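The structure follows.
For this view, one protein chain was removed and the others were kept in their places.
The block that comes next holds chain A.
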Amino acid sequence: MSNAVQALGDGWVVAQRNLIKIKRVPDILVFVLISPIMFVLLFAYVFGGAIDVPGNVDYKEFLVPGIFAQTVVFGATFTGYGLADDMQKGLIDRFRSLPMARSAVLVGRTTSDVAYNVISLVIMALTGLLVGWRIREGVLDAALGFLLLLVFAYAISWIMAYVGLLVPSVEVVNNASFIVIMPLTFVSNAFVPQEQFSGVLQTFVEWNPVSTVALACRERFGNIDPSIAVPDSWAMQNPEVYTLLWVIAIVAVFAPLSARQYRLSTSK
């Protein structure tokens, strides 16, 4: 068996271990999903009235794809949390004494978190349908929208993996990622259309990958009025390509960084 195939196999074994954990400790999932569900309700029924969506689209339809983007970004914290938790336990020493691929712990974690994101998206989609969100384009378009969310989530997982390895405490990971994630998701078009931001903030929103993910999803799901012109920044004009460029850049930077940090923090 070639090394690469073996490394993937090892990663898959570790991923299976993490999946069993989701099954055994479902409360983690419940807790992580409560906040996006609260956001749906809060924005749909409390703040929603104060936010104008351009064109002939209901705010709830505009909101739900934004919440999807927010959910997968928040969900990535789970990767950092899981790794920080593992690093505190003796199991890592066991893994390191086995003739397995060094990358398996990281690859396994980010892979199993894709499954975790699929579960969150299903639950969030059901919540969305309940409050009035609808998919108005074809099945293929919708599938591509969800696929983009998952690919984006996978990339963010690698950032959080790095954070989780850098700060070896579950609590600190939570707080540290919050500092980054809050502005990233709120200063985007996830909740508020980009037209309502002003000046520098609007430029940030237009180039924020969270905005382009949300925009791409709205287009794929048909939750946007096609007669309303999209801002003419390149990112907003090509939201999918722009998002994928971010995905590639993030993985290219954070996968090696995480691998390096994993080596450093385990070989003391």
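In this section, a contact is a pair of C-beta atoms (placed from the backbone, for glycine too) under 8 Å apart; a residue touches a chain by one contact, two chains touch by 3 or more; residues count from 1.
In the analysis below, contacts and distances are computed from a predicted model.
**Q** Given the choices "Response regulator", "Membrane protein", "ATP-binding cassette domain-containing protein" or "ABC transporter domain-containing protein", state the protein name listed in UniProt for the chain not shown.
**A** Matching "Response regulator", "Membrane protein", "ATP-binding cassette domain-containing protein" or "ABC transporter domain-containing protein" to the record, the invisible chain is "ATP-binding cassette domain-containing protein".
**Q** Would you indicate which residue among A:30, A:91, A:126 or A:228 is in contact with the undisplayed chain?
**A** Of the candidates A:30, A:91, A:126 or A:228, A:91 is in touch with the missing chain.
**Q** If the hidden chain were put back, which of A:10, A:61 or A:206 would touch it?
**A** A:10
**Q** In the full complex, which residues of chain A touch the absent chain?
**A** On the chain A side, contact with the omitted chain comes from 1, 6, 9-10, 13-14, 16-17, 20-21, 24-25, 89-91, 93-100, 104, 266-268.
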